[in-house]
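Supplied in structure tokens, the structure appears directly below.
The complex appears here without one of its protein chains, the remainder shown in place.
Now for subunit A:
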Amino acid sequence: MNSFFSGTRLRDMIRAIRACKTAAEERAVVRKECAAIRTSINENDQDYRHRNLAKLMFIHMLGYPTHFGQMECLKLIASAGFPEKRIGYLGLMLLLDERQEVLMLVTNSLKQDLNHSNQYIVGLALCALGNICSAEMARDLAPEVERLLQFRDPNIRKKAALCSIRIIRKVPDLAENFINPAAALLKEKHHGVLITGIQLCTDLCKVSPEALEFLRKKHTEGLVRTLKDVVNSPYAPEYDIAGIADPFLHVRLLKLLRALGQGDADASDAMNDILAQVATKTESNKNAGNAILYECVETIMSIEDNGGLRVLAINILGRFLSNRDNNIRYVALNMLMKAITVDAQAVQRHRATILECVKDSDASIRKRALELVYVLVNETNVKPLTKELIDYLEVSDEEFKGDLTAKICSIVEKFSPEKIWYIDQMLKVLAEAGNFVKDEVWHALIVVISNASDLHGYTVRALYKAFQTSSEQESLVRVAVWCIGEYGDMLMNNVGMLAIEDPVTVTESDIVDVVEIALKHHALDLTTKAMALIALLKLSSRFPSCSERIKDIIVHHKGSLVLELQQRSLEFNSIIEKHQNIRSTLVERMPILDEATFTTRRAGSLPAAVSTSGGASLNLPNGVVKPSTAPLVDLLDLSDDVPAAPGSSGGDFLQDLLGVDLSPAPTQSGTNQVQKAGTDVLLDLLSIGVPPVQSSSSTTDILSPIQNEKSPIATLDALSSSSSPSAQATSSARAAPMMDLLDGFGPSPSKPENNGSVYPPFVAFESSSLRITFNFSKQPGNPQTTLVQATFTNLTPNVFTDFIFQAAVPKFLQLHLDPASSNILPASGNGSITQNMRVTNNQHGKKSLVMRTRISYKINNKDTLEEGHINNFPREL
């Protein structure tokens, strides 16, 4: 013993730390202790190793670094006595995790301890291995663990079983070695061994189809019998919880049965009786009983269909839902989510209760309920449900508003029966929670407004009124400002009054006031202010009487510190002052935005993303850069390329000022581009689009200086062209291009992979009656995930009804299937259904995609089924 270092006892150290009044004091005590422990470690002091490690664990728990103690764990584990090993293993599990290199050093000690004659030492080693082993250790020590599954003492067998679970989770290849010993554990009587054995089998089923098949064939009946015995077992004080013998065993048995019954009618059949018994006989007044019922319901929902049982299960959920215990209601909502795929009607019956849960004071329950409501909405109940949700939006918590708003918007977009309803609901949401609304939502709203020409007046008046009360809601302000810019004259003259409206008296200067407020509001961001400036420019032409005032406001921003605003106000000012003759044509009302292309664009589909862009056309051999006759036309034009462009004259360009033209550009052939190169190079320059062949962003940048020399106004072009690369990125990430213009101020560096993700359309399946085409796209920065848009075309002269497309993928892929655009496929290719999928390839670069598909539909009410296997996907997906 070292007389110089006597050290404090563990108890004293804990006391000293607890006595500290401030964090600084605590740090000081800990620092002193750590210093003493380090000294002791350096002196290789054996007597205090045990105590030092205990102290270190406590210090570690407080969040201080303790890595210097790691080697001490290994030394303690390597010593002979049980007390040293016990604390050593505890320290190992606490201070280290599987990612530390040091852990490898312990493999040898573990191996020796697994073969130790003292069973408690074997137990310690198994516990440590089960809790922190890495894949390499799992491989090295699997044979030892496998052997211990047959150890004489049941307490070792159960530990070995759980250890095996860790091993097969880390190294699924080892699963087959464990199938037989694991199956042997299912016959055990000792509850600990039985529970762990069942758990091991459940995990084996997850990683190994052979294990699943084997257990299903050989052990389904045995497990059903075991469950029967447990359910009917007499009172056993050792395992009793709330009058039920071993609920843990119940739950695990039900889980394994679920794995065996899923997708197998025979196995499902074998367990029907016992499931019915559990579902009806289990006491539901205590948590333990409810845990079993909950598990039982899930098993019933997952195994092959048995109508009677499912009714039973849904009834249990109904009972749960009306329970006063929040826990029970929470799990009921959770399970109804799964039940909805099985029996949507039955879940609909509980709609009112579920809607109440959305308003619960408990955030967990609210979240579950909201998700459930979201899937419950359909065409018939959308109006009342949306009303309820929007009413609730007014009183909901701030932190819940984000989720709620997103769901409401999505419901409204998906199911809106008519445009006026859509616009009304969106305006309510914007006014209530405009700051929570995502960009693409209000972009979509603008597209809809633009298309509803009979509602322009109504909308702009409604927005004007909403603005008066909710001017702090950013998205509302943006939509309002945009609409006022476009339809401001309708606001004033009460054009297109609907019967339900009250007339408003608004003067020109009131309208300019609104835009001015938006422009000057300190809380609103740059995008909004930029939109307000554009609106002012438009109003200056529409309201000549206010032109001077507008000019003043614009001039005021000439001194803006924000480059974008400064530049725009300068340019707009010059338009107002010097270009009176073209101003009115310049600021004409926007052409109607194309809804269909906008939707496909939003869905991130490929065809719209493929278009020519400036860079591409300039790279053509004969691409000559002609100075455009009116550089102004490109002002702010971010349109994708315009279909009419090849034949268009300068006059037509004007139309594109501020224009967002979303028309789909067909995959361009070389000749097509040549044609265009002459006429609208500049237009292209600024356009958003992903070139079909090469990455063009760099060329776009090079162009900017060239342009700058052409005309003073062309600086604008440079500005917008510098923003266009970033706009490209966002547009493929499904934002509306017009808004990209406004968003894309920061010239963010373009990423070449944005452009690289272009794949040719691909015929995935073709039969005499049906053709499926896949279009692929990738999100930038996420090469593993492929967005697939499937297009279905009917090749027969008969209409397909009840059209359903299903797809399955192997384990290394993950598939997310969005709802199809319709379930009716018109005859003879007169239209198509599209459906989007998202496939994530976990082994990207190693394996390519494969997919099994099943398509069912009805021709003249006759069921037809087609199946296909697609394995010729492009390699690089």
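Keep in mind that, in the parts below, contacts are C-beta pairs under 8 Å (C-beta built on N, C-alpha and C of every residue); 3 or more make two chains touch, one makes a residue touch a chain; residues count from 1.
The rule is short, and it goes like this: contacts and distances are computed from a predicted model.
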item: Name per UniProt, for the chain absent here [options: "TBC1 domain family member 5", "DNA-directed RNA polymerases I and III subunit RPAC1", "AP complex subunit sigma" or "Proteasome subunit beta"]; value: "AP complex subunit sigma"
item: Absent-chain contact - pick from A:Val29, A:Leu105, A:Val231 or A:Val251; value: A:Val251
item: Among A:Ser361, A:Asn581 or A:Ser768, the residue in touch with the chain that has been omitted; value: A:Ser361
item: Hidden partner chain, touching residue among A:Cys73, A:Leu94 or A:Ile575; value: A:Leu94
item: Residue touching the undisplayed chain, where the options are A:Thr8, A:Thr107, A:Asn326 or A:Gln784; value: A:Asn326
item: Of A:Arg18, A:Arg152 or A:Lys862, the one touching the omitted chain in the full complex; value: A:Arg18
item: Contact set of subunit A toward the excluded chain (per top definition); value: 11, 14, 18, 54, 57-58, 61-63, 65, 81-83, 86-87, 90, 93-94, 97-99, 120, 123, 126-127, 130-131, 155, 158-159, 162-163, 165-166, 169, 191-192, 195-196, 199, 238-239, 241, 246-249, 251-252, 287-288, 290-291, 294-295, 298, 326-331, 334, 361-365, 367
